[in-house]
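Can you keep this structure in mind? I'll have questions shortly.
Here the complex is missing a single protein chain, while all its other protein chains stay put.
Let's look at subunit A:
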Amino acid sequence: MPYVYIGKRNFYFGKRLWEIVGNLKNFGEGRLLVRSKFERYPEVSYVKIIRAEPLMDEENLFGRVLVEKVFRGRHYGEYDLSKTAYKNDFKLVPRDEEEFYLSRTMKAEELEKLKKSLPEFIQFPPLLKEMISKQENNPNPLLKAVYNLGPNNSTVFIQPGAVCNKTKIENSKAPHLYENLRP
C-alpha cells in the first residue's frame, strides 16, 4: 500500500546533527554541515564543527556543540549550535566538496565591496512636509533616515549628506507590475 501523507508538510530536509555526528570520528571535528533551510540563499551557509558532545539520550536529541558559523557567505565566528542541533535539517558535506564551500566564504575585502550605500536623509510624507515647512519656515525639510543596523545587516553603508528624492516606484525589482499604471 502506498504511503498517504497527512497533516502539514515538513519543510526540513535531512538528518539531525547528532545522527550525522555520532557516526563520525571525534564527533565530526573539522567537518562541514549544511542546513537545507539555508540552501535557498545564493551565498553559501554552513557550519564547521569545532567540538561536539552528544548527551546520548534515548532519542538522540540533545547535546552541546560548538561550531564556526558561516551564513550567507559571511563568517560569524564561533557559535553555540546546541539549541538547533535537534532539527532534522542537516546534511554532511563530503570531503571532496568542502572546497566548494570554503572557497565561496567571503573575505573582508569582498564584504566591503558588497556594501550598499544608503542616503542619510529621506523625504517627509507630503502633508507632514507642508506642516513642518510652515512651522520651521523651511521650504524643504528633510527627515533623517533611521536604518536597522543589527549584527546581520553589516552590508549597509550610510552616505553622509545624501538625500533620497526617488518616488517609491522607481528602482523597481519587478517593473512589469507597474506597466499599466497611469501617472
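Just a few scattered comments:
Operating definition for what follows: contacts are C-beta pairs under 8 Å (C-beta built on N, C-alpha and C of every residue); 3 or more make two chains touch, one makes a residue touch a chain; residues count from 1.
Everything that follows uses one rule, which is that contacts and distances are computed from a predicted model.
Look at the chain that isn't drawn here: its UniProt entry, checked against "tRNA (adenine(58)-N(1))-methyltransferase non-catalytic subunit TRM6", "Pre-mRNA-splicing factor 38", "RING-Gid-type domain-containing protein" or "Small ribosomal subunit protein mS26", names it "Small ribosomal subunit protein mS26". For the chain missing from the display, the contacting residue among A:G77, A:P125 or A:P151 is A:P125, taking the whole complex into account. Within the full complex, the residue among A:K25, A:K83, A:K113 or A:K173 touching the omitted chain is A:K173.
Listed here are the subunit A residues that touch the chain not shown: 6-9, 122, 124-125, 128, 143-148, 168, 171-174, 176-177.
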